[in-house]
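Removed: one protein chain of the complex. Kept in place: all other protein chains.
After this line comes chain A, so read on.
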């Protein structure tokens, strides 16, 4: 455990309330995010197997706190490559310095990684070697340029020899499919992630073939909202490096194409210690692209002791402790549909399970945005060089569940 105080010091014992709640919750993921104690409130997030807990004394918007905690975790991830206990321990002083730069008296200061990196250099093996030889420091001693400009997300004087701008359009399908195969609920969560390495102060505009698809969008602060409102063009001066340009949702009002179907037959016999398990996966509405990276995860009921299955392709594992069945399928070839079938061993004497388990499905389709979103063109103003440009599309399963 590591702590930092911004206002008056709060005793560590306040965390006992948190540990208590943690014990009460069966699963770490079920610890309630807001816990009240007699004198404080504890707001926590759970990320990468770590809890980030903040103690608050006065009325503060909880979302504000949660967003900030996530931003802290993002920053650690960004600085140390991973956000883990080991990484935090290894870099405890940087962590402390970072926290000090990120928050002052409960008010966030700098949370943009661009700015933070100018203030506190991220650790690299090379730098620590150099530092220990030359005795120089990893703390910047000039005011970060972005701090006060109207474009706080970009630093001045960026220079690249190869100027490039790449965009990844990533769409995830969240869906619930019922027993009979019809869609209970489906929507698309999309993001456009950008990797921009351009010199100077480029001013970009990105336009779409079918911008009308985007009616529910969250923008990075760099995007000029008015321009979007009037012309449906994303116009912005980008941050340097990797960042999320927009995230969007294609709502359930539009029809969402479901690229796979599952045929399933799972049954447990009354008064016997076995059951049958049979699932087959096939392609559906996949726009002619290959569906790959398929995995099926099933949380089997507690009474299942073991499973004896045969896959026609890929491999499966069953963990008898957590009761999780994982089937790594690979890709679908329409000629021979992958299936997994066999016997389920149940604890003898126990009543047969009430319900059949849900199937959780992961898959990936390259070069396709399932919503049909397409980038039309990218233009750059304000700089003279010609950048390399590129757009990649990928569709994945998000929370994709099939009830059986």
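Couple of notes before you dig in:
By our rule, a contact is a pair of C-beta atoms (placed from the backbone, for glycine too) under 8 Å apart; a residue touches a chain by one contact, two chains touch by 3 or more; residues count from 1.
Note that in this section contacts and distances are computed from a predicted model.
For the omitted chain of this complex, the UniProt record lists the protein as "AP complex subunit beta", which is one of "AP complex subunit beta", "Mitochondrial import inner membrane translocase subunit TIM54", "Proteasome subunit alpha type" or "Cullin family profile domain-containing protein". Checked against the full complex, the one of A:58, A:161 or A:230 touching the unshown chain is A:58.
Where chain A meets the missing chain, the touching residues are 1-9, 12, 25, 27, 29-30, 32-34, 36, 39, 41, 44-47, 57-64, 66-68, 70, 86, 89-94, 96-97, 100, 104-108, 111, 128-129, 132, 135, 137-143, 147-148, 150, 152, 174, 176, 178, 184-185, 187, 189, 215-221, 225-226, 229, 244, 247, 249, 251-253, 299, 354-355, 358, 360, 399, 401, 403.
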